[in-house]
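The other protein chains are all here in position, but one chain of the complex has been omitted.
This part shows chain A:
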Amino acid sequence: MAEAVAVAVESLAGVKARAARTVLGQVVLPGEELLLPEQEDAEGPGGAGERPLRLNPGVRSRVRVVCGPGLRRCGDRLLVTKCGRLRHKEPGGGGGGVYWVDSQQKRYVPVKGDHVIGIVIAKSGDIFKVDVGGSEPASLSYLAFEGATKRNRPNVQVGDLIYGQFVVANKDMEPEMVCIDSCGRANGMGVIGQDGLLFKVTLGLIRKLLAPDCEIIQEVGKLYPLEIVFGMNGRIWVKAKTIQQTLILANILEACEHMTTDQRKQIFSRLAER
């Protein structure tokens, strides 16, 4: 019996907190604890016993660290809540930067400031209900379009696709979208035109495609002339000259998720030859 207890204690020690810096880019699992650089020297290996005595230990040089999606704070501890790769962004000026978990989920949760593609599902009075793939439909005021006034209503029908931005999105309130920026300009947002193709991909792929240095988009652009809209909610709308080209583009983008760079280059070169 005593031996069994010893085994259990050993296993407990096995799940020790790891330093956030050492696991960057690695897969983290829910429940794991991470140590921030400031805590490493205090709680890291070997640091427990021989710590130099500080004059006022209450004041520690604290760096401001922002907790992104997939992480949560519990007192002084940083805990993982989602499975994925741990990422870190260096801060612009001072501080500890941003940590977040890059996961491959399919369900979208509205976030303030995100640009998304929604489908109008209802018109009621002066607001539209827009399905964005979240847990409840977002509301969109008819005045939130460029050039819209009480007299001059925008032409939006049920079933139309809308490219817009969230201005209100939190867990306790109904999400609200707008199709204008802070200056009242459309800036690319609004109703997406007729035809073209809408399809869904995982949220991880969208983030990959929208990264500033994404090669896929540049390569796709060289293939055919196209119009393309990415919604952070995992929806992509694409339109090329012919239906065939549109379908090819949609299939390529969908397949990009599980291809290595070499495989992708091969396919693109094969398509360019035709």
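One rule holds in what follows: a residue touches a chain if its C-beta (ideal position, glycine included) is under 8 Å from a C-beta of that chain, and two chains touch if they have at least 3 such contacts; residues count from 1.
Convention: contacts and distances are computed from a predicted model.
Missing chain, UniProt protein name: "Exosome complex component RRP46", from among "S-adenosyl-L-methionine-dependent methyltransferase", "Phospholysine phosphohistidine inorganic pyrophosphate phosphatase", "Ubiquinone biosynthesis hydrox" or "Exosome complex component RRP46".
Here the missing chain is touched by one residue of A:81, A:141 or A:245, and it is A:81.
Of the listed positions A:64, A:151, A:222 or A:258, the one in contact with the omitted chain in the full complex is A:258.
Interface with the hidden chain, as seen from chain A, comprises residues 1, 3-5, 7-8, 11-12, 14-15, 27, 29-31, 70, 72, 79, 81-85, 103-107, 109, 135-136, 171-172, 204, 208, 257-258.
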